[in-house]
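The complex appears here without one of its protein chains, the remainder shown in place.
We call the chains A and B, going by the order they appear; numbering starts again at 1 in every chain.
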Amino acid sequence: MNVTLQELAEALGADVDGDAQARAQGVCPPHAPMAGHVVFLDKPGQAEMLKGAGVAAVLCSRTADITGFNLLRAEYPKLAFARALAFFNPTPKPAPGAHARACVHPEAVVHAQASIGACAVVEQGAHVGPGTVMHAGVYVGPNAHIGENCTLHPNSTVLQNCVLGDRVTLHSGAVIGADGFGYVLHQGEHVKVPQVGRVVIGSDVEIGAGTTVDRATLGDTVIGDGAKIDNQVQIGHNCRIGRGVIICGSVGISGSCTIGDYAVLAGQAGVSDHITIGARAIIGGKAGVTRDVPEGKFYSGMPAGPHRDAMRQAGALQKLPDLLKDLDALRKQVELLNKDEA
Amino acid sequence: MNVTLQELAEALGADVDGDAQARAQGVCPPHAPMAGHVVFLDKPGQAEMLKGAGVAAVLCSRTADITGFNLLRAEYPKLAFARALAFFNPTPKPAPGAHARACVHPEAVVHAQASIGACAVVEQGAHVGPGTVMHAGVYVGPNAHIGENCTLHPNSTVLQNCVLGDRVTLHSGAVIGADGFGYVLHQGEHVKVPQVGRVVIGSDVEIGAGTTVDRATLGDTVIGDGAKIDNQVQIGHNCRIGRGVIICGSVGISGSCTIGDYAVLAGQAGVSDHITIGARAIIGGKAGVTRDVPEGKFYSGMPAGPHRDAMRQAGALQKLPDLLKDLDALRKQVELLNKDEA
Partner (left out) sequence: MNVTLQELAEALGADVDGDAQARAQGVCPPHAPMAGHVVFLDKPGQAEMLKGAGVAAVLCSRTADITGFNLLRAEYPKLAFARALAFFNPTPKPAPGAHARACVHPEAVVHAQASIGACAVVEQGAHVGPGTVMHAGVYVGPNAHIGENCTLHPNSTVLQNCVLGDRVTLHSGAVIGADGFGYVLHQGEHVKVPQVGRVVIGSDVEIGAGTTVDRATLGDTVIGDGAKIDNQVQIGHNCRIGRGVIICGSVGISGSCTIGDYAVLAGQAGVSDHITIGARAIIGGKAGVTRDVPEGKFYSGMPAGPHRDAMRQAGALQKLPDLLKDLDALRKQVELLNKDEA
């Protein structure tokens, strides 16, 4: 692809500040500038790196103080950057239809505009919507329902009865609908509590590589519209993840938790079972959440508490070894004072 | 399915307290009661939620104080609940035999009563017992041995020479028998220590989605009968996991650890290598176990110690920032006292 800055600016929602007829053919990162490519700078100081590379334009904010380059100024420059990446790198979509080596059960309903890859399996009673791409090795279980324009990357798995909305992306190795972890200890034996519920995922959800979402014991484990979940996250049975929630890599959420809309959980955080995290709350990396978190609050630490407190405690802990010495000295002084007095 | 409470009570090991001829057709959760369904209540107060829903019966303890409903009273109500779920939701079992798109090596031994799904692969010398179901995309490596009535969910993997007992469940994405992590650093190169042992899993074991159990360097990594392991658990080479052990999600166990019978490891706990955890010990969530844990003890924290100590320390840490101020004040008072005395 090779377009004028004028054409590009229109596609991105930006304005050209410079030569609108200059041509751009791609996007490159600032540390490896390429001739004819567009560079996104969120820090104007990085413009130094671009000198002499012949970049087509710099994508920046309305007010960035950058000279010596054609500029694409945008009100939302990071959004324009995302759009530029999509503009120059359209995702190739496989042709509709099932690969000769796909296994689609005769009683599955696969839309003619869906694409089913090699060695992908669609079981009896499953439904796959139009525009959806199931790549090679994907499994969709009995009576599962996959909406429109979803992308199921190679070797991802959706088990029986689970539901995906529209425009859902599952990355490789993701597993939707494995059994929740429930047993009754009876006479020295862990008797399994059958997990007969489902996982129901809204629309515009993205689920990372190796992430697992367990089906409910009864009823549904729910992932709300627009939630974005990174790699290797574990979500237990009967959880309810709100709309637009962000869950970073390697987070673990125990069973029956409720995560409010637009909450953010940073990497390796863990949440005990039956916890409620309020809307727009933020949970710090590696935090261990053992009690409910109010709306909009930032909690961190283990056990997690208000982030400011956790920071104060961590700071105080650093002083603690010296404090032990100080206290010893003080104790001796007081002893002396006592002795003198006596 | 639609049965009288009398029939159901017999199946569950419960007694009817109410209309034994009333009919039930399923189980529903208390927060979403459905007409004609049975509800399990472990807290009698929840009965309020059921008013007017027309539930068939409430499953509860022998002594629960609940009125206005048919009751199914059980000595072990949670066990009866598990049985009720199984009763109304029998797991459909695929027909025996290999799918036309399964790949079974001619020198593998697959019992006529086993079921092998589409794109599942059984390698040379492997053995699959009667009643076992290998779903689509499952891999069973050379000379692996899978017992009777096991369930290997889609896209799970058992590598060469590994052994599964009877009634073992592997969830999707589980990997049994990948190489242990062992190298010798020699002249700037990490030389691999070949991992030539096996994983040997007992009977009635359940292994969660995305969980990985590494093969031993020499000899066996062992998972005892009745152990239940949740999703995304990592178990290193040469570990010995006891009978009936419970390991919750995202736990990591380094190499050569011994976990005693019926020990419980909560979510995201980690265990250093060569550690022994005693029988019936409990390890708290996110704990980091760096030394042996005696039988029956509850350890938590990082580094893990007796839970009571860890709790006292966490409580004291919360007071530490204020304590720093107190200590400063005290120091000034003592200085004054010293000055006065001088």
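Structure notes:
Here, contacts are C-beta pairs under 8 Å (C-beta built on N, C-alpha and C of every residue); 3 or more make two chains touch, one makes a residue touch a chain.
All of these numbers come straight from a predicted model, not from anything done at the bench.
Here the missing chain is touched by one residue of B:62, B:192, B:274 or B:291, and it is B:192.
If you put the hidden chain back, the residue from A:28, A:56, A:72 or A:140 that touches it is A:28. Note on the undisplayed chain: of the listed residues B:210, B:260 or B:285, the one touching it is B:210.
Only one of B:202, B:236 or B:260 touches the chain withheld from this view, namely B:236.
In the full complex, chain A touches the omitted chain through residues 27-29, 31-32, 76, 78-79, 81-82, 85-86, 88-89, 91-92, 99, 101, 117-119, 135-137, 153-155, 169, 171-173, 204, 206, 208-210, 226, 228, 230-232, 244, 246, 248-250, 262, 267-268, 285-286, 302, 314, 317-318, 320-321, 323-324, 327, 330-331, 334, 337-338, 341. Contact between chain B and the absent chain runs through residues 101, 103, 119, 121, 123, 137, 139, 141-142, 155, 157, 159, 173, 175, 178-179, 181, 183-184, 186, 188-194, 196, 210, 212, 214, 217-219, 232, 234, 236, 250, 252, 254, 268, 270, 272, 288, 290, 302-303, 305, 309, 312-313, 315-317, 319-320, 323, 326-327, 330, 333-334, 337, 340.
We adopt the following convention: only the chains that are shown with their structure count from here on.
Centroid to centroid, with C-alpha atoms defining each point, chain A and chain B lie 25 Å apart.
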